[in-house]
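Complex shown without one protein chain; remaining protein chains in place.
Up next, chain A:
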Amino acid sequence: MTPLNIALVGNPNCGKTALFNLLTGSRQKVANYAGATVERKEGWFTTPAGHTVRLLDLPGAYSLNATSPDEAVTRDVCAGTYRGEAAPDLLVCVADATNLRLHLRFVLEMRNLGRPVVLALNMIDAAQRGGMEIDLPRLQAEIGMPVVPTVGIKRDGARSLLAQLDDTLPPVPVPLPAGTDLHAIVRQILSDCVTQSTPLSDRVEERLDRWVLHPVWGPVILIVLLFFMFQAVFAWAQPLMDGIDAGMGWLGQQVGRLLPDGVLRSLIVDGVIAGAGSVVTFLPQILILFAWILALEESGYLPRAAFLLDRLMSFAGLSGRSFIPLLSSFACAVPGVMATRTIQNPRDRLVTILIAPLMTCSARLPVYTLLIGAFIPHRNIAGFLNLQGLVLFGLYALGIISAVVVARVLRWRDPDRQEATLLMELPAYRLPNPRDLALGLWERARIFLMRVGTTIVSLTVLLWGLSSFPAPPPGAPGPAIDWSLAGRIGHLMMPVFAPLGFNWQICVALIPGLAAREVAVGALATVYSLGSGTDTDQAAAQLGQMLPTHWSMATALSLLAWYVYAPQCVATLAVIRRETASWRVVALAAGYLFALAYAAAFLTYHIARMF
């Protein structure tokens, strides 16, 4: 028997995804729609009578009159015109029973698609608790399609829906004449079928929003939440990351002992294990950050945070939605770019992805610490400001200011410069459901490990190859890397980088540093023959003493400026590729960051040389 194709449609925040998770459990596949960056979620389940169902969770939409790529996908799949998607046999339209005034209008639009439709009246329990009584038989007669009550967050909340699916397909609803005033019909239905006994102002939203959206208390609550979020990301993730780091190091040693000294051992230990290690060390940060973001999103707080921050972000031509992804990028641009999924507007999302690498991530710190410690005098300015701290602050500020400028330029260059819009729903507050959180986290972890991880590991192996081959002839002087392809490329890069004040040692160190920014410290130690770079702290301490004798102040400042901008991170580029499904965007990001890095380092070097 061929499976039944069912599509779940409904307004954003109607509880559609909870219902989808309830029906399909972990039998889900997440991908993108062909030719679009819209997330496609599909799942499978078997009804009590044994029918196999292929369920598509369509993106939330307010109307078939699409205003975003998400809504266009929903419109086209519902109409059966999306290339590569089978036309659904049945549409299950989900509406939040506590928000029928908004959601029923979209349900009425479904009547004109010429497909069987079932209305799932979701969160019916919350509606009843709120003192709302709905006359289901009458609603069914007036809306012109079968109506089933559902509770997406309860174990047997889909029972009536499943019973309906085991029945024969309902008839295609009678279409409404063109030009019908859908709002008028909704009002009529609500007055006929719904009685509300509790006054509106008693609702939880009313009381909570008085604090959460308050001009003074609102930002205070937000700052406290963000403080705990970052405390969690840094304080809780760090021991886990150190543990994984140590574990991968131990694994490398153990494997190294088993294998004979040679190319194979180096490939496995320095290439594959080191590459995989750099991937999994990201995981604790990503999971903790996403646990927070998902909980904030599910609870209904995230759009309210966006409301509070909208004004601030409008300086960069963005909306409040971009704030949390950008803030996350101070930890690491990889989860930051992944978090841009909460931005509905595709243009805002793209701009946010492009400027996320300008937020100073934690991997830049070892490089900054090394160079500032070695070159900037430990001196107080105006009695209390530490010069080293001031320089570090300046580097962070430079990144932020540049991000605002870049965002504004991108907006200004936008061909169809649309009015900046916000218009977003502030949904009802909800306690996040553990199952939905767990599934959401699992999805993020899988995407990161499978899609981004494979790219990072292959590029790390490639960089290892460049830094290891060809091997130096026996007894050759100088560090081995100098004889390798990376060394040769480093020397070839010299004419390009000499105007920035970089010497060949810096150029060579930049190549392995592409794998991760902090690797550059170890690579510099290797190039200056300070041992194999196994103990980074020791190497950094030795480098700190030695560098001032090898580099001028202008070179050091130039390298600092370079690091504010340079696209020195394969993981970020890999995640941009995954999230935008476009090499063009990757090229654009890498290109503009490189250009800015070059210009900034060039100016810094030449200005610094004048003093």
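The rule is short, and it goes like this: a residue touches a chain if its C-beta (ideal position, glycine included) is under 8 Å from a C-beta of that chain, and two chains touch if they have at least 3 such contacts; residues count from 1.
Operating definition for what follows: contacts and distances are computed from a predicted model.
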{"item": "Options \"Alpha-ketoacid dehydrogenase subunit beta\", \"Ferrous iron transport protein A\", \"Sulfonate ABC transporter ATP-binding lipoprotein\" or \"histidine kinase\": UniProt name of the undisplayed chain", "value": "\"Ferrous iron transport protein A\""}
{"item": "Residue touching the undisplayed chain, where the options are A:225, A:424 or A:541", "value": "A:424"}
{"item": "Option from A:303, A:335, A:453 or A:567 whose C-beta touches the chain left out", "value": "A:303"}
{"item": "Residue among A:87, A:102 or A:459 touching the omitted chain", "value": "A:102"}
{"item": "On chain A, residues whose C-beta touches the chain left out of the figure", "value": "62-63, 65, 67, 98-102, 105, 183, 200, 205-206, 209, 213-216, 218-219, 303, 306-308, 310-312, 419-427"}
